[in-house]
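Have a look at this one.
Note that one protein chain of the assembly has been removed; the remaining protein chains are unaltered in position.
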Amino acid sequence: MSKVLIAFQDNDEARYIVQAIEEDNPEATVYFEPAMIRIENEGSLTINKATVEERMGCEWEVQSIHVNLLTLTGHIDEDDDYFTVHWDN
Amino acid sequence: MATLALRADYHGDRKDSADKFGGAILVYINWDKHLFFYSAKAFPLDPNMPFAAVLEHVIGTHFCQHPEYKDIDWGTVEWSLNNEPFQPVMDKSLAENGFDHKCLLRFKTAEKSAFADAGV
Partner (left out) sequence: MSTKKLNLKDKYRLLTRDLDWDFSYEDRKDAFPFEEFEGIKITDWDKWEDPFRLTMDAYWKYQAEKEKKLYAIYDAFSQNNGHLNVTDARYVNAIKIFLTAVSPGELAAHSGFAFTGRHMGGIGARIAAQMQSLDELRHIQTQIHAMSHYNKFFDGFDEFSHMHDRVWYISVVKSFFDDARSAGPFEFMVAIGFSFEYVLTNLLFVPFMSGAAYNGDMATVTFGFSAQSDEARHMTLGLEIIKFLLEQHEDNVPIVQKWIDKWLWRGYRILTVVAMMMDYMLPQKVMSWKEAWELYFEQAGGALFKDLERYGIKMPDYTDLIKAEKEHLSHQAWWTFYTNSQATAFHTWIPSNQELDWLSEKYPETFDKYYRPRWEMAKEMADKGERYYNEGLPQLCQTCQIPMIYTDVQNDPRDIVYRSTKYQGERFHFCSDQCQHIFENEPEKYVHSWLPVHQIFQGNCGGPGGLEKVMDYYKLDVGKANMDYVGSPDEERWKTWKGVA
């Protein structure tokens, strides 16, 4: 499987998103680089609204991912309660 | 091949055709394996200029910054014109030597260089 990649700005909001990703995608590798956090995984990465909200302790709209997102690779599947990037090869 | 265009009459007007340089031709000159000069240099030159004058006044003033320029034995230099081996006749003009607009003159020197491995 090819690796997908998501990167966020390194800030308080994104840290919870990254924690949620780590929880829901235990195989993922997280790299902390200056000012940014890069996450890679074989095949796919999923962000679940419920997990992020639990970590943040408040409501969180999946679409607000745009505010802190830096880059991603892979096909996107997005709905009200999740956001996934994936390669099918 | 041709450009995909909205109009059938699309065409290009060449920006650098020979008539635009006031009678001069463009000549590009490079000293091979001497990347001290990062690329070939471009010169608009009078095609009636003898090759010897180009050597003295064009090459001589634009490649002499290299510390080994003064060591060149011009008798053993290998020349190429448009990537074909070429033997310049010193007292003949560029035109008589076969130079045309936007031609590429390259020279290779045989001297041992302290910078040979690096190509500087």
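Each chain gets a letter, A and B, in the order it is written, and its residues are counted from 1.
The definition used in the following text is that a residue touches a chain if its C-beta (ideal position, glycine included) is under 8 Å from a C-beta of that chain, and two chains touch if they have at least 3 such contacts.
These numbers come from a predicted model, not from an experiment.
Although one chain is hidden here, its contacts on chain A can still be listed: residues 2-5, 7, 9, 33-36, 62-64, 66-80, 87-89. By the touch definition given at the top, chain B reaches the unshown chain through residues 1-6, 10-18, 20-22, 24, 26, 28, 30, 32-33, 35-44, 61-62, 65, 67, 82-83, 100-104, 115, 117-120.
Methods note: only the chains that are shown with their structure count from here on.
Computed centre separation for the pair chain A/chain B is 56 angstrom, with centres defined by C-alpha atoms.
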